[in-house]
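Only a portion of the chains appears, each positioned as in the full assembly.
Labels run A, B, C and D following the written order; every chain starts at residue 1.
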Amino acid sequence: MDTKRTTFNNRLLPYMLLAPQLAITLVFFIWPAAQAVKSSFEREDPFGFSTVFVGLTHYRRLFEDPNYLDALWRTAVFAVSVTILSMMLGLAFAAAVNRLTRSARIYTTLLVWPYAVAPVVAGVLWWFLFNTSTGLLPFFLERIGIRWDHDLNGTHAMILIIIAAAWKQISYNFLFFLAGLQSVPQSLIEAAAIDGSGPVRRFFTISLPLLSPTTFFLFIINVNYTMFDTFPIVDATTGGGPAQATTTLVYKVYQDGYVGLNIGSSSAQSVLLMLIVMLLTFVQFRFVERRVQY
Amino acid sequence: MAGIHISEVSKVYTGGVKAVSSVSIDIADGEFIVLVGPSGCGKSTLLRMVAGLEAISAGEVKIAGRVVNEVEPAERDIAMVFQNYALYPHMTVYNNLAYGLKNRGTPKAEIDARVAEAARMLEITQYLERKPRALSGGQRQRVAMGRAIVRKPAAFLFDEPLSNLDAKLRVSMRGEIKRLQRRLGTTSIYVTHDQLEAMTLADRLVVLNGGEIEQIGAPLEVYHAPASTFVASFIGSPAMNLVKGELHGDKLAIGPAMISLNGFAPTSGAVTVGVRAEDLRIARDDEEALPFRLEYTEELGAQRLIHGTVGDQQITAAVSPEIAISAEMRIAVDARRLHFFSLDTGKRLPGNVPAEAKLAPVEPVL
Amino acid sequence: ATEVTWWHAMGGELGKKLEEIAQKFNESQSDYKVVPVYKGSYPETLTAAIAAFRAGQQPAIVQVFEVGTGTMMAAKGAVYPVYKLMADEGEPFDTKTFLAPVTGYYSDTKGNILSLPFNSSTPIMYYNKDIFKKAGLDPEVAPKTWKEVEEFSKKIVSSGAAKCGLTSAWITWVQTENLSALHDKPFGTLQNGFGGVKSEFTFNGPLQVKHWANLKKWQDEGLFKYGGPVGGDQAATMFYSQECAITMNSSAGRAGVINNAKNFTPGFAPLPYYDDEIKEPKNSIIGGATLWVLNGKDKATYKGVAKFFSYLSKPDVQADWHQFTGYLPITNAAYELGQKQGYYEKNPGSDIAIKQITRGTPSENSKGVRFGNFTQVRTIIDEEFQALLANKKDAKQSLDSAVQRGNALLREFEAANSN
Amino acid sequence: MVENRPFLTFLTHAFLILGFLVVALPVYVAIMASTHDVSTLMSGPVPLLPGSHFIENYSTILTSAAAAHGLPNYSHMALNSLIMALTITAGKIAISILSAFAIVYFRFPFRLLAFWIIFVTLMLPVEVRIMPTYKIVADLGMLNSWAGLTVPLIASATATFLFRQFFMTVPDELLEAARVDGAGPMKFFRDILLPLSRTNIGALCVILFIYGWVQYLWPLLVTTDPGYYTLMMGMKRMVTAQDGVIEWQLVMAGSVLAMLPPILVVIFMQRLFIRGLTETEK
């Protein structure tokens, strides 16, 4: 990781500067995470009266539990769909807005709303919209012959949370992509235009590759978002159902730990979740970042 | 037939900046035109209107006989080389060169052949697989040239293509561009604010100032008969000395000094007098001359520039380093080498025909 | 004044009412101050309390929903049993003054009440009199048996009076737990779990299979519409929007029904039963939440808790809460007070729940259900029911699977609470 | 715009307008729903046109609704939300700009480790470590305090990361000029780096303000004093009415009002926001 050509020589100062952030991280992140690791090897009653070391039991159970394995796969589907959907739409909007000069600001203003909507509220809004009996969308879907029923139809439920989660993230992606597009040197676009490349082709062969650092950053943020921050949305729209069809890993952690009070198993799941995200981030840094450099 | 005809072209930017005013230039097929002028004079704007990157506010641009005002850049059959090269950073050199051809659906085999040819011509064959960031400035510049060449366009447009290079490289790339253009015979418009580049490259120079043409002409024509004080001070290094003078019949008074013009006075009254540094020399004792007070010298090796004042006006003379100089000297000038400009308009005075062509003929080469 | 913190899960207007009660208690004396704190949903409140207990920051009183009862009872070190508290503090506390099913559910094997019933409920049936009329049914006659429910529904749907005959909140609580109790069928071994942590589920008997199969069949015929998992929020909505003529829900849903039934007249009735399975249905079982006292506070605080509990049990306080919310009156005295006030006459149907839960003599099977990890078990039951409706399994298979998965959770609970 | 293609421009507008309609639909529905009474909402699809209960619903939510749900009054909750969002924003910016400064402008042992430790915070959201975190906050005696509400949320990988990216683009020469001019690290930080980071700080303020504004799980857990109620907690309480009547019209009106401040922040700061990001990316 690079620094500046010249740096300050102070020995103590950098540690002092880092101290607040590191202290908070260690106390409120690393330490609890370590606690989670510890309790993932234990069986404990909720109140903590008795604690027994059980080794890898929780982990073994998880990997024997078809529900967990399903949730793993489902989370992947969910994360990929939400990330792709919200990034593609965000990018498409950004590309469109970037074409315009005069009206760009108005559209930007119009498109950034969802970002300001709290996940809890977003969940409620989509719940409301897709409510099978009073919702607007099922009402229209019925007219085109689709009986919407996310209470029983797992696919519908999945679509619902994907839409709701993606919707929430479009604006964020849009803003970053717009900023990214605006920093693509104009001369490259002009060179490509002279090279006979139309707006669409130019977008795919020039702008998009040049956006790769932004894309990379957003990819990490989005995967992270879908992995964790979508919890309130799932909770408010489908509650993980039907028949766990929308139970993602983080929702399962919540279900088992928060609702089920199964601390050991839920800790083991947290630990696995952290490992997955770290692995993903690591892989992204190792392989993707290398390719986004040019 | 790929002449370019620019007639009465103007550009007003939204916001009201008038960047180019009624510019007309006829460029013959194969001609190398250089647009030169100070920063902000509208060179890039004019070039970009020819390229189609900027809408034309008024007037008409024709390429190869076709009015292209409404034609998209891609269809104008031109290629452009940008100041910062505008190489696609994520593509290899090969792909940078091939991109324009691919976009036009050129068959793979032909792309390969053309890229190979251009690369050979520019000696960048061994870098074809590299990305631009792994190239030096000069190599990047060549790639930018290559990208223009492979397309075999009707015209090349250059926007200060050398200004990112260091002095040494600039000189050698300048030679390369010139030779290449001669060889390919492609009509070219070249923008620069470096007068030396302009002089050495141009078949014809267009000197722009404030969005208007000050002068069009062959480089030496412009050098030897600048149409205005602006051109006079812009073309040639060191810049032409411009001092205030007064014509009294056949005599020219500069400050307290007075010299005879031997019949070369175009008019009378107050004028701006121009004289190039190399046209000044240290006077023989018996000569009519200007009193010169030396301020400082610059040693260029082959030449010595002496900077000083005549009366209260700054004058620079270029002399041989072998000639002895001192703080107070007398400086002589050949009256035929003087340029006279109107004090008001800065335009060359009508009667002031340049000294008979000093140019010895050059036998055509290549 | 000594502060007594009380964590609760009563959102909305119920929360407001609850706070009003605390407020009145505070005004009635000056030694103690009850501070109610809303902590989110039932599970959120329970988890918060547990987390707080582990951190030594627990409230004195916490409201725990009935499915958390197993968890609380198992946590002996954390809980200060109410009967003991009241005795220690010398507050009058007579088990007999409480409604029998309430006492039955919240007592240990020796009959001692461990937590104070506060907002207890039981499911009843709600129907839409206007739709009944439109379908040519007598709006004053509610279906008594499941056979009638089926018949009525058919009429309603075929006459076009409504899109669906019946929906239900709480498939777990209403259509499985209460169903078993009403028909005197065991839900699990060891007296439905009252006998200890070694119990196992048995709710995959023929009755439950038959009922689930019926629900599935009715769904296929368009008579029944699924109201969603857990509390089944959609059920209420479908009932309010007159999509379904009948719904079954907690008695506490009454206020909502009255509030939202702006365009129709609602009717109230006991839950239906299978008359070929049982002649006289047993009592329905209890839901809602109770107040648990947590260990680790000082003497003065407990004194305050005891005083407050006495206050809560006062007939007028109880009757007020009961009448406002639709929850059961916990004590006989409160019920009687209501009768005296003529409340039940003025509000027809408001005593159906009480009558239903107090009818007959409770059997082992109708005392209620008490299992560990029961929240998750309910989730499993919901999931299996959804699998049934989604044609993935038949009734037998889904109930078998629910029992099997539930038992695994019971064993886990047993392991966690016995070492 | 390089070429002039009216049809493409038309398509662009059409696409954006369509996009806006889709994106705005839920918000639009919420606004419409907030103008009807509850029985309209409960008896069929939400009307797409405004109803007549606008004033009633909004005045209820602003005056009596909160009290009716056992909440502190609306302005109190709004103020709390504001305090919380602003504290988190300020805290996050302060500590992450300092960390980024340390990481970029100093070379010291364990620099990489420090960076990774900070980065890890991105991967450990409150939900998966809530019990142990709660315990620590309790042990530190930070329950029921602004500190407990905000400090644990203040570590920020995103902000540190973005500041780092930005600092990398600040010309080296500025640092060198400042050093020659006799500025020490903190002086350089205060006199040069901080003023130069203005737009970035602006951009981050938007992101972080919203992050702080929408918190509800954490405040719910660590406070027991209704004095700390925020709008999000209030909304949540109105929605999860156990056995009670959910007054959707009020929930929607409340949601709309709760959305307003962040939306205003986003709209007013968007220019700055994009500029801040653009400069980061360069």
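Here is the rule we go by: contacts are C-beta pairs under 8 Å (C-beta built on N, C-alpha and C of every residue); 3 or more make two chains touch, one makes a residue touch a chain.
In this text, all values refer to a predicted model and were calculated from it rather than measured experimentally.
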{"item": "Subunit counts for every protein chain kind in the full complex", "value": "A x1, B x2, C x1, D x1"}
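In this section, only the chains that are shown with their structure count from here on.
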{"item": "Number of hops, chain A to chain D, where each hop joins two touching chains", "value": "1"}
{"item": "Most distant chain from chain B, judged by the mean position of its C-alpha atoms", "value": "C"}
{"item": "Between A-C and C-D, the pair joined by more C-beta contacts", "value": "C-D"}
{"item": "Inter-centroid spacing, chain D versus chain C (mean Cα positions, whole Å)", "value": "39"}
{"item": "Where chain B and chain D are represented by their mean Cα positions, the distance between them in whole Å", "value": "56"}
{"item": "Centroid spacing, where centroids are CA-atom means, of chain A and chain C in whole angstrom", "value": "37"}
{"item": "Multi-chain contact residues (two or more partners), chain C", "value": "44, 47, 54, 237, 241"}
{"item": "Touching two or more other chains - residues of chain D", "value": "2-3, 42-44, 130-131, 135, 236, 239"}
{"item": "Residues of chain C defined as touching chain D within the complex", "value": "5, 7, 9-16, 18-19, 35-42, 44, 47-48, 51-52, 54-57, 59, 119, 121, 237, 240-242, 250, 252-253, 255-256, 259-260, 262-263, 288, 325-327"}
{"item": "Sites on chain A touched by chain D in the complex", "value": "1-8, 10-11, 13-15, 17-18, 20-22, 24-33, 35-36, 39, 89, 92-93, 96-97, 99-101, 103, 105, 107-122, 124-126, 128-129, 134-136, 139, 167, 170-171, 175-176, 178-180, 182-183, 189-190, 193, 198-199, 213-214, 217, 220-221, 224, 228-229, 231-232, 236, 250, 253-254, 257-258, 263, 270, 273-274, 277-278, 281"}
{"item": "Residue ranges of chain D touching chain A (in the complex, touch as defined)", "value": "1-3, 5, 8-9, 12-13, 15-16, 19-20, 23-27, 29-30, 33, 41-46, 48, 94-96, 98-99, 101-108, 111-112, 114-115, 117-125, 127-133, 135-137, 140, 151-152, 154-156, 158, 160-161, 168, 172, 175-176, 179, 184-186, 188, 210, 213-214, 216-217, 232, 235-236, 239, 248, 251-252, 255, 258-259, 262-263, 265-267, 270-271, 273-274, 276-278, 280-282"}
